[in-house]
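Report on the following structure.
The complex appears here without one of its protein chains, the remainder shown in place.
Then we have chain A:
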Amino acid sequence: MKKSSIMNTKSQSRFTSRRSDISVSHTHSRRSVTLSESKLTDGKSAGGQRLGLIVLDEDGNDVTPKPLHSYDPTVQKSGFFGSDNQSTVGTPTDVMSFTSVYQSFAQPFSRSIYGSTSNRSAKSKRSSIESSGEITESGPEVTTGFADVMTVRREEVEDLTDEDLNKMVDVILEETDTIWMFEQKGIAVSEESEESQIIQTKNTAYEELCKTKEGNDRFAERGMQTFNFAQKHKEIQAEKVGLTDAAINVTSWDMYDTYASKEEPPTSDSNEGIIEKRGRSLGGGGERRGSRDGSVGTSRVTGRCLWGGKGGPLFLIIPTGVNPQWEKISNSESILKHLVVMERVVTENIYQPKQATYRGMSVLIDPDKEMEDAENATGGGSPDIMTAIGPTIDRLWSYSSPMTKGRNVSSMTWNKVNPDILAVGYGQFGFNEQNKNKGSLTCCWNLKNPEFPERVFHSKASVTALDFSSVYPNLLAVGLYDGTVCIYNVRNMTDQPVVDSFDCTGKHSSPVWQLCWIERERGLGEDRSEILISISADGRVVQWSIRKGFECSDLMKLKRTGSKNPQKKKEKAEALISRQAPGMCFDFHAKDSNMYLAGTEEGLIHKCSCSYNEQFLDTYTGHTGPLYKVRWSPYCPDVFLSCSSDWSIRLWKQTELKPVLNFFSTTKAVHDICWSPYSSTVFCAVNEGAVEIWDLKTNTLDPLITNLASPGMKFSCAIFSLNSNSVLVGDSDGHVSVYQLRNMSDKNEDKDASALSNIMNSTISSQVDKNSDEKRKE
């Protein structure tokens, strides 16, 4: 509690001005001990207004120190005088001089500081001072402005608003000026410097002085005493400063994310955002092991058990403790996409060899798998064995799933844009086999997942015909046994058709046996437009359009033409149920989209045109049973192939009304035929008991390859693959098997139509010869 006693000299101006001379003379000697070089001068020249004393240094500059604080006459001061002065100050004048000195020279650091403890002595001093009346006033008027110093400037405390807390405060770090706290120059000087000479002379002079010190009149000894005040211990206690370690890993993508998510323009300090996301970037795997063990452990007891599809139980333990999380995740959209991708990846692992063969790529051999014998190896096999066998078909895999088991495959079609997507319709052919309760399916299969279809559409009646659109590749037209035509959008996962012909007035009343999307060149300024054509057993070829609702219009009514059998003498009067012949199949010409062939149940093929809807252009006779399929050859524009339930397949030329070639190879109805897209002379025929691959170049009497069906299963339809040398065959058990053709003749030779036309021409010419021979005989 030692306070510096600094007094303003204002009130003392009275006596100091009077006593200045005396004080000057008295304090002269004192001053030399305590003060620096500045000397006291008469304050009269200054007029005694502010200070009683003005200090000038040797050069005459005014170096009067100003008081440290302003003097407030209303404030009382505690104590001032100390006992230090007692020994040296004898007279009141001396006291006064000291006070004046104390007042004028505000150098608190070099003075001893007197506190209120010395009040007693101060009072005694005052009493001595009061004895001299002149200076009585000095006591009470000696005040201190110390209270001023003690006044604490109070700052206004503002409440922090939320805005202030959330405000981004910019902290700018700058380099400050250098603050000299302490400087100590060394006292040792190198011998080689310039000053060393001077210092050495000084040192020697000092030594001489020390030697002559004793007994010298110039030096006088004098004692001093310093006060040793009683010491007091003081203990304080503070709260321990808490320390936390913080570490951060900054990655470039973290900064990128922060920039991307910030709304305001980013400031110069980019680490602000990173601190917020600290929790995310620090890996939580290792530290959380303990807590994780606990959470999974407790929930293990309560688990759910699901039964799998393949018979054995399938335990899927779902920890019920964190079930809400699973609920939230399972409802999100992304998990379904990820699951689909995952399923495809898993499937790829299983089917990779087969799919590679399908595509014609080499099979990846797992280096860790044990090598099997050469005979058992799938895929490649040694080339010698394979060529020795000759042309074969090799079954790669089959599209089937538990839900399609037991259903008859009625039709198949490829997607026009993505040749890996296959639409398969499952439905029964016969009336007795229609099962209304079971319903019927249309499935879209993807090559990437042969175990489960990507899309499933249910319908009540059996599916009998399918076709994908080429203009809108996501539209699938489906024809049903009850005559309904529906169009599905395969992009959706829903089970509802986009349009349904249920409400149309001109709809079919009998099964729709074939559907086809045909592109038409419409009027000016329109893009490619498509119409859907259907043929059904009620004898009509109907054209549908989806431009305004679902409209249909008849293209052709297939009239019954009585069997023109020239050998019969009289015409039998047949009781006809309807004047129209049920249509079973049709095929549009590839080049001329106006012309098409229609096959009927009578066994006749009619060549029709869209421009004439009353008459046929031509009628081809030859079959004796209902035609199941008519197909134009993709290579020869004049040639088409037909198959029927009369066990035969016939090859026709457009200009000839009689078949050019007939193929009898089986005693079962031939359900489907398909030209190969790779070879002009190869086609595939499916009858109930076998799959046959014919190659007209090698043999026109027998098929090249015959693959018999397993007992109990009947083949029902076939289609060639567009991007692979394979044929897909559907059977009555719900399987669509993929067979790859092997060791067929070199493909490149057969791409042109010449081979087929050569065969045709030679056959025709031989037939003409035969006919002319017969006529000649007759």
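The criterion applied here is as follows: contacts are C-beta pairs under 8 Å (C-beta built on N, C-alpha and C of every residue); 3 or more make two chains touch, one makes a residue touch a chain; residues count from 1.
The rule we apply is simple: contacts and distances are computed from a predicted model.
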Name per UniProt, for the chain absent here [options: "Mitotic spindle checkpoint protein MAD1", "Dynein light chain roadblock", "Small ribosomal subunit protein mS29" or "DNA polymerase epsilon subunit 3"]: "Dynein light chain roadblock"
So which of A:Ala205, A:Ile329, A:Val417 or A:Leu617 would be touching the chain we can't see? A:Ile329
Going by the contact rule already stated, which one of A:Glu451, A:Glu519 or A:Asp638 would touch the omitted chain in the full complex? A:Glu451
Contact partner of the left-out chain, one of A:Tyr256, A:Phe502, A:Tyr612 or A:Phe664: A:Tyr256
Which parts of chain A are in contact with the chain that was left out? 251-253, 255-257, 283-286, 288-289, 292-293, 295-297, 300, 306, 308-310, 314-319, 322, 325-326, 329-330, 332, 334-336, 338-343, 345-347, 349-350, 352, 366, 368-369, 451-452
